[in-house]
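A protein chain is absent from this complex, but the other protein chains hold their places.
And then chain A:
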Amino acid sequence: MAYSFPDEVLEHVFSFIQSDKDRNAVSLVCKSWYEIERWCRRKVFIGNCYAVSPRMVIRRFPEVRSIKLKGKPHFADFNLVPDGWGGYVLPWIAEMAGAYPWLEEIRLKRMVVTDESLELIAKSFKNFKVLVLFSCEGFSTDGLAAIAASCKNLRELDLRESEVDDLSGHWLAHFPETCTSLVSLNISCLRSDEVSFSALERLVGRCPNLRSLRLNRAVTLDKIANILRRAPQLVDFGTGYYAAELQPDVFSNLAGAFSSCKELKSLSGFWDVVPAYLPALYSICPRLTSLNLSYATIQSPDLIKLVSHCPRLQRLLVLDYVEDSGLEELASSCKDLQELRVFPSDPFGAEPNVSLTEQGLVAVSLGCPKLRSVLYFCRRMSNAALVTIAQNRPNLTRFRLCIIEPKTPDYLTLEPLDVGFGAIVEHCKDLSRLSLSGLLTDHVFEYIGTYGKKLEMLSVAFAGDSDLGLHHVLSGCESLRKLEIRDCPFGDKALLANAAKLETMRSLWMSSCAVSFGACKLLGQKMPKLNVEVIDETEPPDSRPESCPVDKLYIYRSVAGPRFDMPPFVWTMDEAVRILH
């Protein structure tokens, strides 16, 4: 105590500590450090908006400038979470409007954002700079107009993958002529064919710091050159439509515009591509580190040609039209590749429409020594291939494999893929995210529990034989934060035996499994720090015997207690609230 520094000195030291984990550690040292730290924390990340209430956050951290919130569970991306489930941001905005007048940044993921929320943001925060709405929904271009009009120092407006009610393209014109501060604008998700192009051009032209611009499909190929010439300083660009009849003057204009962008490192967009226009990119390809062609229905030969011009590529997103041959080319050309995502062009077709197999992934694992992150959709896999991949690439940190047909076995031996995935978790010691698919027994979970010590997120579907599988994961994976399971025969035993584990995780999702309503109630009773929520759209779970399995179950730790915005099809297992419901 005799040696403690003045608060200002400590505060200055703490200002160099940015990571949440470190800040949390600092706050645990002693009471005075806790106090000093909480007054100077400027950024808060809340991984589950229901884990804590806005008031609690505001009470502890009174001087926040930047907040990041996540709402719905990940499986909401695949329509497993019914509309109206929750994740509303309005209560947060309403509280912060009063408490954080100097709030600068709001980043949201999978939340319901209404026009009212956007209008409130526009009105309440005088120094507002950054709005990122990642996979959000519930708002329209009217709300965007409010943001554009009021936020004088807006730096970032990023609507990536959000669902926007596109009422009118004119919202862009609401950016005042005095707005010159934009650094990043992502409107790629806007679906209408209307965009006020002249307003866009003028906006781009007057923002000299614009580094990232992602257009939507409304912007046709011939207009791209105009935009690029006004923003040659761009580092990241998302095209609109990249298709038009081949015209030499349009082509050369486009090629010229691209070549004038000396800083351009990242490209995306490419809705509807005419391959003949791809060579317009050749001048920038040598500098490209990130390329998203996952909407481009271009065939392997064209993809190969393009990719072979990009030796510095670190990140590639592509459709399975790339085929094994394309991936082999990638493996030989792109030695810096760190992340690969291959999406299915025909996810619901019964038969494969392209020649993409496990071979492509094996080739990339062999040829790309820096590969860390994989998302791969394919139709067949073998244990041998997975073992090879694991041995080639022990530095993998994210491995998500989706074999399209559920319960597909090793195509060579017809055995389950336990050994293959086992090799992945065994060799890839830093693996933090894993998604399983194919035919899998409880054995794979034994491997995962034994070796997956750094695993933070696990996604499981149509796998396992019994509760033992779930037990292995819950008892073995020390770093587990998020577990999402669908259509697996996991029931009450493993869940109840590992109830305490659930408090160490952010959340657990189980749908179409075998967890009984009785077990849910028991869990809710015994674990007050968990919110146990049952989702059932057909009828109340207590209209059936307690032994009946629940349809969907979402369990998450919370210090805020049960939430009060549950729709009728969500039941909380919190005794007190349930009785009132």
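Methods note: contacts are C-beta pairs under 8 Å (C-beta built on N, C-alpha and C of every residue); 3 or more make two chains touch, one makes a residue touch a chain; residues count from 1.
Going forward, contacts and distances are computed from a predicted model.
Hidden chain, UniProt protein name from the list "Mitochondrial import inner membrane translocase subunit", "Translation initiation factor eIF2B subunit delta", "Auxin-responsive protein" or "GATOR2 complex protein WDR24": "Auxin-responsive protein". When the full complex is taken into account, the listed residue touching the unshown chain is A:P344, out of A:P344, A:G360, A:P416 or A:G452.
Touch with the chain that is not drawn comes from one residue among A:C402, A:V473, A:V532 or A:M573, which is A:C402.
When the omitted chain is restored, the residue from A:P301, A:G518 or A:G561 that touches it is A:G518.
For the chain missing from the display, the contacting residue among A:W271, A:F421 or A:Y554 is A:W271, taking the whole complex into account. Think of the hidden chain as still there; on chain A it touches residues 75, 77-80, 82-84, 161, 163, 189, 271-272, 294-295, 297, 343-350, 377, 402, 404, 406-407, 435, 459, 461-462, 486-489, 491-493, 512-514, 516, 518-519, 538, 545-549, 567.
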